[in-house]
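Missing here: one protein chain of the complex. Every other protein chain is in place.
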Amino acid sequence: MTTKKFMMVNRKAPYGTIYAWEALEVVLIAAAFEQDVSLAFLDDGVYQLKKGHNTKAIETKAFEKTWGALEDYDITKLYVAQESLAERGLTADDLAVPVEVLSRAEIGKLMEEQDVILSF
Amino acid sequence: MAFELNGKTYETDEEGYLVNLSDWNEDVAKYLAQQEGVNLTDAHWEVINFLRDYYNEFQIAPAVRVLTKAIGKKLGPEKGNSQYLYELFPYGPAKQACKIAGLPKPTGCV
Partner (left out) sequence: MLHIVNKSPYDRPALNSVLATAEGGTILLIEDGVFAAVKGGAEEAKVKAAMAKFKFYALQSDLEARGMADRVIDGVTVTDYAGFVDLVAEHKTCQSWL
């Protein structure tokens, strides 16, 4: 099978819309087909990675836990925009999994290197 | 869709997966296994319990490649291979074992 470079660009907060969960499902599918998958988190997308989600009361799956499984799927390239974290008063320590914090411009360059970009 | 067991009705989707994860118990597993033509042994239970633990930890049912690798890590290489798992669950360890374990179908399973 041909391997392509896939990047999922996540820009939405979790739970308010279905985008974040859909992106994660697509990530798992792409990885199951052994593609070269990376994830970029920009804007409100960084809220997806915040640790300590408790969704019991809103009766929604807390997929924060699922980030921990990405390693099993050989997905290790998680890029987070420094500016988006800073604007929201967050740092890498607030996130549920280890990520690579990059500037928006650096993420922009990585986007240019992809074969496929999926926007969420 | 639904089935009845010991006077209780259990809701399933069109492929026979339990709709409510919390409905699951060992009797349900035995019933679902019987429907699949699988005779549950200790080896089967080991995989089923592994899957349920994995789901509790990560909130997803693993794809077969991931399941194989993760089982190998936890239970040893003689069990972490697809031949062993397919012997236990001939219609696909991820698909069939997840159904019996009361989990949703793994993402990426067609």
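Residue numbering begins at 1 within each chain, and the chains themselves are lettered A and B in the order written.
Heads up, the rule we're going with is that a residue touches a chain if its C-beta (ideal position, glycine included) is under 8 Å from a C-beta of that chain, and two chains touch if they have at least 3 such contacts.
Predicted model, so just to flag it, every value in this text is computed and none were measured.
Visitor: Going by the touch rule at the top, give the shown chains the omitted chain contacts.
Guide: A
Visitor: In the complete assembly, which of A:Leu24, A:Leu42 or A:Val80 touches the absent chain?
Guide: A:Leu42
Visitor: I need the residue numbers on subunit A that touch the omitted chain, in ascending order.
Guide: 9, 11-12, 19, 42-43, 81, 83, 104-105, 107-109, 111-112, 114-117, 119-120
The working rule: only the chains that are shown with their structure count from here on.
Visitor: Please compute the C-alpha centroid of subunit A, do the same for subunit B, then give the distance between them in whole Å.
Guide: 28
Visitor: Give every residue of subunit A touching subunit B within the complex, in rising order.
Guide: Against subunit B, the touching part of subunit A is residues 25, 28-29, 31-34, 61-63, 65-66, 68-69, 72-73.
Visitor: Flag every residue of subunit B that touches subunit A in the complex, lowest number first.
Guide: Against subunit A, subunit B makes touches at 54, 57-60, 62-63, 65-66, 69-70, 107-109.
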